[in-house]
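Left out: one protein chain. Kept in place: all the others.
Chain lettering (A, B and C) follows the sequence in which the chains are written, and residue indices restart at 1 in each chain.
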Amino acid sequence: MRDFVQNFPLFSIILCLVSSSASSLLKGKAAKWVNTVLICVVGAMSLTLTFYCLAHGSFTYTMGHVPAPWGNEVRGGVLEGAMGTFFCLIMLLSMTGGRKKLLEEVEDTKQNLYYILVNLMLCSLIALVYTNDLFTAYVFVEINTISACGLIMIRQNGRTIEAAVRYMIMSLLGSGLFLVGICLLYDITGHLLMSNIKESVQALVESGQYGEPLLIAIAFMMMGLAIKSALFPFHAWLPDAYGYSTISSAAILSSLVSKGYIFLLIKIIYRVIGFEVVRESLLLNVTFVFAGLGIIFGSISAMREDDIRRMVSFSSVAQIGYIYLGISLGTQVGMVAAVFQILSHAATKSMLFISAIGLTDASNTSRKFKDLTGSAYRNKIAGMGFAAGALSMVGIPLFSGFISKLLFMQAAVANYGKMLPTMIVLAISTILNAIYFMKTVVRIYSPERDLYKGREGFKVIHTREQIEYTCTVILFIALNVALGLCSEPILELIGKGLEMFA
Amino acid sequence: MKKRNLFSSLLDWVWESRSDLYENMTIRDDDEEVNVITKAEHKEDIEKVKEKVFDAADRGSFRKWRFLYKILAVVFAVFFSAVLLITVGQLPKIGEINNPANNEVEKRYIEKGLEETGATNIVAGMILDYRAFDTLGESHVLFVAAIAVTILLRLDKSERDPEDTKITETITEAEEEDKIFEPHHDAILQKVAMLLVPIIILFGIYVILNGHLSPGGGFSGGAIIGAGLILYLNAFGFENTERFFNEKVYKTVIFSGLAFYALAKCYAFFCGANGLDSHISKGIPGHILSAGLILPLDIAVGCVVACTMYAFYAMFRKGGL
Amino acid sequence: MNTNLLNNYAEAVSMIIFAIGFTNLLLHKNLIKKIIGLNIMDTAVYLFLALKGYIKGHVAPIIIDGVVEPEAYINPIPSGLVLTGIVVSVSVTALMLSLTIRLYKRYHTLDLDEISLRLKKEGL
Partner (left out) sequence: MCVLLSFLVICAVAVSFSKKLLNSVLIFMSYSLIMSVIWMLLESPDLAITEAAVGAGITSVLFFVTLNRIHSMFKDASGKKKEVKEDEEKKSVQ
């Protein structure tokens, strides 16, 4: 008999599945409560699991009555538990922050369908975090893709549907490549479970057999996941998808979906192929180049943008570039930096989206910078949130962005060959970030001109009219500051988790 | 008729440049009313084509870019296939017993599969017992796709402002449009359907119930039943199917199937992982009532798949069940 | 170099089909054709995977007369995986087709580039 806590991954996944199919029978309001309770329960379970793993170490949990190489398996560890908790937290905040918009933009009869999609999204994220089996990962990646597509097009205007089509095409390409990679790996190792594949891969590397298929398999899997998480040359679907969907979807997509894939990639690098093997191959250099280009390109595109939400979306491209940069530095420190950047970016980007919608609401739902002048005075709490997010993005101390930049610098110093380009890219992007985010902050805080006084839609939104929203933004700011101030224990946690991975 | 060689005629057929069959064939319209509607539609379409032609003038740079993109795509694809072919050359030979893929995992499935799952069909035993977690995910992929299609295509009586209804047509419009394609009590179709539908559905049920004994299983059987339902719908129209299949039935079936699946598997996983006895009897191999959970799970999946397939079709046709 | 290419001709064909589907996906302007290309790509991968399980001279993995020796049957794992994959691909196809219907209802064209061009003109 195992400890009861070890059943929690199974319970959280099954709970998500059952509640999502039950929500199809419920009305919108009941589905909303089911969703909220579900996220809280799953988050609490993951938190318990984290503390359990800190005390007892990681464990594997067989899904069924047969042991490892025959049945499916789930693995729990510190990093998995922490990631699960964090994903639940961000999802809860994104949902509460965008609820008012959701009621406006989604038809009443389709409200419960939205919550079904969110539940399934949470299920797939949790499963991607915990799974120890490559094919299970593929199946849940598909659930993730389809529900993300649903989240994009729930607000049906032409733009979102076009974005959804583009998103689907790109991510189906990605999953096709990922599947080919899995097939090749299965062919040369004969296993699908991560730990078993790792043993055979090490045997193969030592004997020198099947060198090229192994390399190609790794390359395909990395490419597939890179396409899905919108690394630089494959980011065409991103701005439309983030920029025009309803705000909860945008926050969830930008902060969780792509992060789920990146977490899977990190898992594959550590637990399937082995960090050394990946480092020996030259693939990390390729991702390094694309990551660097992505950072610069994303920042430049964001600078040229005239639309606040598209600007935030393009800055996502740059931030994903940072994460890949950390991965492709090929050191333990770089990986820690990448994982911390996942957390920090998820917290910051969803906050930026949520506060951007508050600003546009106070300005006749126009997203143009011209109309946003002085909007921070019209909606004070949203202005505060946006300013905090912008400061964090630029890397001002006290906020989480600073710590992640610091970690990247440390990681770059540790890697001799890639130090100079990393430093240059970081410097350029910090300057660009500062330009476009500060420009926006100055714009929203510049005093109101009389021009807008009498115009329709430009209204002052008081805090008492939007209590749920205010609480969300305050929690977001608190989370961000907490990540920035208490980074030491979190970094320790990440380091421990990564050690348990290997 | 001029004599041409086989290749060029094949090419012609593929390119549709000229066809012996089409030229001598005319499609007779059987209903005058239908004709009027389609005529108007055609006019509208022609207008659109014209508009497109005028549009095309002011996008020269666009076309140039597209040409570049095409060349790049072809180069990329050729490079891609070359890499793949080289990889295939390095892979182990097909059909050899000593390949890495044929290892102890496969051996145990075959040797102990019957004993441990009770299913004669090893594939069914594998996907519903050893690797059941994948299959659980798979059935939810279908579910989430059904939900997404519902979001896109279901038309509700919406009370929203008119500028938003640009994209969603109204229910009446969709039904009008659907009537054009509805067969008007076609005698041949109805007779054939009368004959075929029971056979197809019976075959589907057979495939589901024998999933653990012979090829097939919940998914293929469900798809066959769904196909039978679609044929019935096509022959007899929506009025007839709505008598026994409406949205409420659909929702209930989907919910009960999926929830049963998830909870049953949760119980099995929980017992298995904690080393408890699950008290599910394996039965005598080869009998219909054997193989523990596999048969009920097959039935649940079969119902869900059949309903989902039918629902896809109905949503595509007129945006609602 | 290409030692096994002739032996693995079936795998090679599946990879060629994969590349054809991929090219279809990239090159065609028409959405329906893109979707068909996507399907072709998926099926090619499944063929590739199913070939992994095939063993010469062995029969389908359905136990006959209680013979349970691994020398009698083919590898059942790829079959199970492909079964899962087919379900995924049909659900994805249904979703893509419904997206196509909605797009066509809105813009009366199936060309994605033209749609984005129009979007720019509308200034949405």
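To be clear about the criterion, a residue touches a chain if its C-beta (ideal position, glycine included) is under 8 Å from a C-beta of that chain, and two chains touch if they have at least 3 such contacts.
In this text the structure is predicted, and so the values were computed from the model without any measurement.
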Among the chains presented, those that the missing one touches: B, C
Given B:91, B:114, B:146 or B:207, the one touching the chain that is not displayed: B:207
Residue touching the undisplayed chain, where the options are B:91, B:155, B:197 or B:230: B:230
Interface with the unshown chain - residue positions in chain C: 9-10, 13, 16-17, 20-21, 23-24, 27-30, 32-33, 36-37, 39-40, 43, 46-47, 50-51, 53-54, 58-62, 74, 78-79, 82-83, 86-87, 90, 93-94, 97, 100-101, 104-105, 109-111
Residues of chain B (touch criterion as defined above) contacting the omitted chain: 14-16, 39, 41-43, 45-46, 49, 52, 121, 123-124, 177, 181, 207, 215-217, 219-220, 223-224, 226-227, 230, 309, 312-313, 316-317
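In this text, only the chains that are shown with their structure count from here on.
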Mean-CA-position distance for chain C and chain B (Å): 13
Cα-centroid distance, chain A relative to chain C, in whole angstrom: 28
Residues of chain A touching at least two other chains: 135, 139, 142, 146, 149, 153, 156-158, 161, 186-187
Per-residue multi-chain contacts in chain C, two or more chains: 18, 22, 52, 77-78, 81, 84, 88, 91-92, 95, 99, 102, 106
Residue ranges of chain C touching chain B (in the complex, touch as defined): 1-5, 7-8, 10-12, 15-16, 18-19, 22-23, 26-27, 51-56, 60-63, 66, 68-73, 75-81, 83-84, 86-88, 90-92, 94-95, 97-99, 101-102, 105-106, 108-109, 113-114, 117
Residues on chain B engaged by chain C in the complex (per definition of touch): 45, 48, 52, 55, 59, 62, 66, 70, 73-74, 76-78, 80-81, 84-97, 99, 101-102, 105-107, 109-114, 120-123, 126-127, 131, 134-135, 138-139, 141-142, 144-146, 148-149, 152-153, 166-167, 169, 213-215, 217, 219, 285, 312, 315-316
Touching residues (chain side chain A, partner chain C) in the complex: 135, 139, 142, 146, 149, 153, 156-159, 161-162, 164-166, 168-169, 172-173, 176, 179-180, 183, 186-187, 192
